[in-house]
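Every protein chain of the complex appears in place save one, which is left out.
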Amino acid sequence: MSRLDINCDLGEATGRFRMNEDLGILKWITSVNVACGLHAGDPHNIRRILEASLQHGVMIGAHPGYPDAQGFGRRSMNLSLNEVYDIVLYQVSALHGMTRALGGRLHHVKLHGALYNEAAERPELAEAVVRAIADVDEELTLYALSGSAIVHVGLEHGLVVAEEVFADRAYLPNGRLAPRELEGSVLISKEERMEQASRLVLEQMVRTVDGSMLELAADTLCVHCENADVIPFLMDLHKWAKQNDVEISAVPYA
Amino acid sequence: MSRLDINCDLGEATGRFRMNEDLGILKWITSVNVACGLHAGDPHNIRRILEASLQHGVMIGAHPGYPDAQGFGRRSMNLSLNEVYDIVLYQVSALHGMTRALGGRLHHVKLHGALYNEAAERPELAEAVVRAIADVDEELTLYALSGSAIVHVGLEHGLVVAEEVFADRAYLPNGRLAPRELEGSVLISKEERMEQASRLVLEQMVRTVDGSMLELAADTLCVHCENADVIPFLMDLHKWAKQNDVEISAVPYA
Amino acid sequence: MSRLDINCDLGEATGRFRMNEDLGILKWITSVNVACGLHAGDPHNIRRILEASLQHGVMIGAHPGYPDAQGFGRRSMNLSLNEVYDIVLYQVSALHGMTRALGGRLHHVKLHGALYNEAAERPELAEAVVRAIADVDEELTLYALSGSAIVHVGLEHGLVVAEEVFADRAYLPNGRLAPRELEGSVLISKEERMEQASRLVLEQMVRTVDGSMLELAADTLCVHCENADVIPFLMDLHKWAKQNDVEISAVPYA
Partner (left out) sequence: MSRLDINCDLGEATGRFRMNEDLGILKWITSVNVACGLHAGDPHNIRRILEASLQHGVMIGAHPGYPDAQGFGRRSMNLSLNEVYDIVLYQVSALHGMTRALGGRLHHVKLHGALYNEAAERPELAEAVVRAIADVDEELTLYALSGSAIVHVGLEHGLVVAEEVFADRAYLPNGRLAPRELEGSVLISKEERMEQASRLVLEQMVRTVDGSMLELAADTLCVHCENADVIPFLMDLHKWAKQNDVEISAVPYA
């Protein structure tokens, strides 16, 4: 019997500014990645999301990004490796302490945006990230792009790694996500997304943009709140899981 | 034999922007209050200060303030009590985790600017602050304006409290600091500061702006980096301590 | 025949963060107040709103606020009068130049949030604001809370002033808006809002929270995008105007 964790990014509201977020999603997912205040989020909204996540029994992760709220952490920033270490250390520390203060325990770390993508490519940057995570708490699980550089770096440094796949993003033949600015990089149709999810979970395979099939580990599936039909998709996913003997449950603590 | 802790605010640089800070001061003080990234400071500069403080064996405290870099945390902000709890929780958590990751242990919390002053006056705001600190780590020592509202609130909630006094600030007859915008609120002459420090430590008394004498507990003395002659003042203070059998040493861990 | 200008605040999106804004509203209003980048807005979103407003032939105003994005300009900030002058000068200058560069001409200035409310009460703060506006362009029209202090200050300094009323906010007996945190301060029902608008425009009167009637000049009516039914309300308002021989048109250039 396969197991599938479903994760989603939350906590991106900042002051009175909002992203498309609906806490109703917490009923349908098993882990949550909470923005940490640099690319998005502020202490007040972070605390609200942490409390709601604890109430729903969802596993809580820190979701650190580049310190660029204007660009929502999606722009490269040419930080030094020391600066990368520092921003991850700061953000994971904040979420680690807040979660414990509220009666929970931080479970994982998933990078955001440009930092996520760059750590998937550049081992030396991945290493700065992994050191920061392990220095805060070596029992944190690393959520990382399936098959990417940081997966190997995380394992080498003794972290438990959950390999992450996407149902709504197109894959390049090398296993990287097709960049958002590329046409067709975001899968719109619910059927396509269900098909991609199903193949990933049951066969650990994905069809890439050139039609070739690629093998990919699939420990956790990312869904996006900004998809208008994310809740219906999640309902379908749960139904499909039941039919296919897939257990939807969180990655256990390391 | 009296004991005196000397503390100083550091870590206020942000990006390439600088405040007047000289790490040379770490040789002359026993505890440091590190800005946490909201009113001042950023992850890179915070980490640098933490490492330097650990090297010098100085006790490390978090120095949380209002989220107002433009106003350097010196403006009132009308936050709700929940928001006050949240910003303190976030900032203390960040420093707590970073200090431990770097091999140390966070020792205390001292509020900054308008938050410091308002928590000294308003018990319900003080209570939001104290709960946040205790929720992160109930063994943290609270540095607080000697004799003020938050001293009592901290003690009631089981925190160890170090009562703080100032050598370079004039006192009102009610024990509050004279507001910075008042003429004479900042003591310029080194002799005056030495005299105020000496009376505070040896007699636990201060002469207020109307000439009356006031009793004040003096566990820790705050010095300010922005005073041009802070190092000569600290040298004099150490000399004076030797002559008067005062031990300059940190407040022990709670 | 009465005339009524309808204005709305827009341009508050910042980076990828959004407020509830629908440019479809431009068809139903006659003037727009564009956030200037300090409490909300960024150069990219400001330019988009300016272009859309020019296409719709709507009068463009600058909507300056306190430099507090986190608090969305709704918190008091204790700025000095010089600082108030400076922030208004900066923001109005930016919008003035941008509007002209895009082929238009800036028409008015309406303050935002706490700055709006404080300038309505404090003549010396109003004077700092008015000087800044007049120093940029003395032909700018000032939109200001009907009957408030800044109306008089603006007139004394030679500005044309359009007195502003609200259909969706409750009034205190002294003509100020009931604070948002007060229950009943925001009128929810469309009927109540239509009734208040109708009385304001036709009779220049409003019923205040204690039931008394108050006389108020009504040159321009503010509507809020965040009201879910703002478009239906505006449709009703246009129908009502036709029936009551009220011309909905912008305040002409000064």
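So that you can tell them apart, the chains are marked A, B and C in the order they are listed, and the count of residues begins at 1 in each.
Quick note on the criterion: a residue touches a chain if its C-beta (ideal position, glycine included) is under 8 Å from a C-beta of that chain, and two chains touch if they have at least 3 such contacts.
All of these numbers come straight from a predicted model, not from anything done at the bench.
From the options C:A13, C:I29, C:A69 or C:A94, the residue with contact to the unseen chain in the full assembly is C:A94. Considering the whole complex, the residue from B:C8, B:I25 or B:A69 that touches the absent chain is B:A69.
For the chain missing from the display, the contacting residue among A:Q55, A:S76, A:S212 or A:N244 is A:S76, taking the whole complex into account. Where chain A meets the chain that is not shown, the touching residues are 67-68, 70-71, 75-78. One chain of the complex is left out; on chain C, the residues touching it are 37, 42-44, 46-47, 67, 82-83, 85-87, 89-98, 100-102, 132, 135-136.
Against the chain not shown here, chain B presents residues 14-20, 40, 42, 69-72, 74.
The rule is short, and it goes like this: only the chains that are shown with their structure count from here on.
Counting steps between touching chains, the shortest path from chain A to chain C takes 1. Of all residue numbers used at the contact between chain A and chain B, over half are used by both chains, marking a mostly same-residue interface. With centres set at the average Cα position, the gap from chain B to chain C is 43 Å.
For chain C, residues that reach two or more other chains under the stated contact definition are 70-71.
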